[in-house]
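Every protein chain of the complex appears in place save one, which is left out.
Let's look at subunit A:
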Amino acid sequence: MGSLFRSESMCLAQLFLQAGTAYECLSALGERGLVQFRDLNQSVSSFQRKFVGEMKRCEELERILAYLVQEINKADIPLPEGETSPPAPPLKQVLEMQEQLQKLEVELREVTKNKEKLRKNLLELIEYTHMLRVTKTFVKRNVEFEPTYEEFPPLENDSLLDYSCMQRLGAKLGFVSGLINQGKVEAFEKMLWRVCKGYTIVTYAELDEPLEDPETGEVIKWYVFLISFWGEQIGYKVKKICDCYHCHIYPYPNTAEERKEIQEGLNTRIQDLYTVLHKTEDYLRQVLCKAAESVYSRVIQVRKMKAIYHMLNMCSFDVTNKCLIAEVWCPEADLQELRRALEDGSRESGATIPSFMNTIPTKETPPTLIRTNKFTEGFQNIVDAYGVGSYREVNPALFTIITFPFLFAVMFGDFGHGFVMFLFALLLVLNENHPRLNQSQEIMRMFFDGRYILLLMGLFSVYTGLIYNDCFSKSVNIFGSGWNVSAMYSSSHATKEHKKMVLWNDSVVRHNKVLQLDPSVPGVFQGPYPFGIDPIWNLATNRLTFLNSFKMKMSVILGIIHMTFGVTLGIFNHLHFRKKFNIYLVSIPELLFMLCIFGYLIFMIVYKWLVYSAETSRVAPSILIEFINMFLFPASETIGLYPGQEHVQRLLLAVTALSVPVLFLGRPLFLLWLHNGRSCFGVSRSGYTLVRKDSEEEVSLLGSQDIEEGHNQMEDGCREVTNEEFNFGEILMTQVIHSIEYCLGCISNTASYLRLWALSLAHAQLSDVLWAMLMRVGLRVDTTYGVLLLLPVIAFFVILTVFILLIMEGLSAFLHAIRLHWVEFQNKFYTGAGTKFVPFSFSLLPSKFHNNDLA
């Protein structure tokens, strides 16, 4: 049995890492991913740990890198992703790297700041020119409006004289002009009107081209406005309001010459700024391009470094502070590799004293490691979804590889559908290295991860489909049917035989809608079809009755075999955990209970199949009645299947009845006896925590080590040994509950396996309906137009087949198969109370290179 049968045996190892080499050692370990670290400083909060300074440095580096990536992305420079992942940086290089990065950041920040400033400047100038251009048309209009105001005498309409006119009136006319965000225009105008009570004139026009907002960088529509007002007070308020709405205010030229002058000045400045800006941008691009080359490896390196320090934070220092002590779980098979990794790490750092390790005995439950490959992974996931197996427990995944696809296929039995599924899975399997499949998301990912499950499910469906002789609900006649219709005609038989049999003649055939073939007529039934169901059943009206009886019996037989197998696996568990008494007191009574009732049922089914033939079928007793009578002891004698049946049944019932009290009381009483008589033999009741027998010596060794390390054993919660109180009442209760669950479960679980029949029936009927409603309609049309109609009909048929029969039905069969495994199979032996082994491995770090990972 390979590693899939049980999880790997683990041992707790103590690593003594010299302070100087710890980093390199962990780097070597992380590359290999061998061990799982245990947190020895659980009570210490994150900021009080040893390597908090280094963590901070890593975070600082990450922040800089995130900034770099952000800038690089902003500049649209492609980020190359390296194929290989660089190792964690040696400590000497870290400082250098940090300096480099910091210098780069400072430089970048400066350049971008300059660039932003220039850009802002440029935008402002552009806005100003736009404003000047637009407002040129305003003033003349202003003049036209002014007469409507009552406070002021009418003015002449010539040129720009309004300004001087106002001066003559003694009021100071002021202008405020600028740009405002499109969305704020309305509120702005309202507020102006309300505050200034109408003593202002606002003119505005939409700017034809959208400009960038210098603060947010968004491109939005702007309005150019010009406010003319009279008086200081109002001017003050107007400016306040402009501030409030974040308007961009630019000085308003009073005369046409001034305007022209300003415009010319602006144009030259804009030209200058453009050139400067281009140069800055070029330079920035250069810097970023250079940075982009190394950014990927830097990000990975920093991530690894951070992971190492995170692990080092879990280690404790020894008294002399020269040595770091880490406790790790390591698979026993990998201990050599672990030693080698430590040596490598020590050598790399050039330390004189090597880091070393020793294994320490423990009473704790180690984590569960089951090595999987790409094939077994999917099946292991099905089991793990129910619960990660307890340490060294029998792993149902091994059997699931066969039983899961098989039970699925029993429900999904149609070799046409199965073949399509198989092809789809094969496509996934053959292209599994395709990068697009590897990175697919959501549903596609689900299919991709389960591609081997799908493959097997498809294959098995082909097999069961052949057994059911179903291909898109039609049967295939490969070997030639074993039934012969012509033999039913009276003409094919000698006249003397006619008396005994009901034979057909022309009038019978003509007047009866339904005719029945009689297998007892010689020549009609020539022997069973070599493989699967005879295709002639596809024509029969009583096909369903026949198939139902077959499938129902089949699902009961499969279910009981499956469950019995589960109980048998429990024996392996008891053997491994050295609880032989459990075999006699639990497993065997359980087996007897199951087999004496349901095993006997199987026996009756098979017996009836074998013994009764077509001729004797009329006298064959009903299994249902026989089975019920087994419990009821009816007064009247029944015919029975075989002689002496009654005695056998009584015996079986007696065995069943006897196994129940054993099941209920056996284990608790035995444990009580053990406790009273042989109390020195420590038996752990709950779970299988007691793996090794710990000798007194080891325990004392453990204690002394603790004192050496300066640990207080009471504090060290991880290593507390649970000396459980013997509580007879509790044991009895759990055992009683377990037994009741088992006994009732035997019945309800057996019934539960009938879902195999129900789903396969549903699947067959659904595909039959689809065929009858679509294809048959399409095929009936005459040949001239048939082709035109058949094409859409086939397309429709294919779509419905894929979505309803393959995906929907497939999912439901999948779910039911999962349920049969989790509930009916695994609860017979599987505890699933373990924790998964999570090694410290760099390969588990996110290797994807996205900016949101960094941000």
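Please note the rule applied: a contact is a pair of C-beta atoms (placed from the backbone, for glycine too) under 8 Å apart; a residue touches a chain by one contact, two chains touch by 3 or more; residues count from 1.
Rule of thumb we're sticking to: contacts and distances are computed from a predicted model.
Hidden chain, UniProt protein name from the list "V-type proton ATPase subunit", "glutathione transferase", "Sorting nexin-12 isoform X3" or "Pyrroline-5-carboxylate reductase": "V-type proton ATPase subunit". The hidden chain makes contact, of the residues A:52, A:219, A:515 or A:747, with A:52. Of the candidate positions A:38, A:63 or A:285, contact with the hidden chain is made by A:63. What subunit A contributes to its contact with the hidden chain is residues 45-48, 52, 55-56, 59, 63, 66-67, 184, 187, 190-191, 194-195, 237, 240-241, 243-245.
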